[in-house]
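As you look at this complex, bear in mind that one protein chain is not there, while each of the others sits in place.
Coming up: subunit A.
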Amino acid sequence: MSEILRSDALPSASPSLSGPQPVRFRGGGFTVRRHPWAALAAFAVLIGLWEGASRIGLASPLFLPPPSAVGAALSVMVTDGSLWLNLKASLGRIAVGWTLGTLGGMLVGFAMGIGSLARAVGVPLVSAFFPIPKIALLPLFILWFGIGEPSKFATIGFGVFFPTVIATYSAIDSVPRNLIRMAQSFGLPWRSILRSIVLPGALPGILAGFRISSSIALILVVAAEMIGAEYGIGAFVLMAGNLMQTDTLLAGVLVLSLMGLTIGTLLSLLERRLLKWR
């Protein structure tokens, strides 16, 4: 082993004697490069395979409607205006429910991150309430909030609240302690420690929590619209499922995932803006 090392070392050592030598950059092994077309190409190949399988009769149109049928169902939704109607209803519910849940969650999360009493009370409570499936509580939500919009806001709000609490509280927990201690030893007032150290330090974690909670809001809008909703993407998907209109069902699911993609992109923009200081 040492023999080899020495013989390797020799040739590299001798040219270095004869002046500076350009060194190849070896650190770029896992650097992320942008491949804007790769994702699109992957989607195109997948959709092509799917359509092809349907065309040659490998997949029955009942069990797996081809993309062309899904597209046709989607274009019907666009032309008869039902897409906009359903989208408007669902986006309104998501916006209100998510905002309520997030505000409440951040408030409680902050309290738990900063105050040790709040943490002592909050951690076991969150652990106890978080795993309750909100769907199981729907009959109770109907009794408490009725079948109008409030019960839908509540379903989404409760679903969003707990992940936000956990994300906020652990984000504050992971703000580097030495920074806080340094500020304290410099005699910085409590409020400016919070504003210039804790808040910016916790922001990446809180924003990551937004990413999760916005997806949860999208999942729960379907559950929320099980409660007597006339319009909404969730109600639309449920109805298509009940009627066994599989192409319409997939069109609705496609709209849901496009909503997810849009919200994800918006959050990325927000992240880039708010986390510029990094």
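Keep in mind that, in the parts below, a residue touches a chain if its C-beta (ideal position, glycine included) is under 8 Å from a C-beta of that chain, and two chains touch if they have at least 3 such contacts; residues count from 1.
Just so we're on the same page, contacts and distances are computed from a predicted model.
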item: Complex member absent from the view - protein name from UniProt, among "Chemotaxis protein CheA", "EfeM/EfeO family lipoprotein", "ABC transporter substrate-binding protein" or "Succinate dehydrogenase iron-sulfur subunit"; value: "ABC transporter substrate-binding protein"
item: Given A:M182, A:L243 or A:L258, the one touching the chain that is not displayed; value: A:L243
item: Candidates A:P176, A:G228 or A:G264 - the one touching the absent chain; value: A:G228
item: Residue touching the undisplayed chain, where the options are A:G57, A:P139 or A:G187; value: A:P139
item: Residues in subunit A touching the chain absent from view; value: 61-63, 138-140, 142-143, 146-147, 226-229, 235, 238-239, 241-245
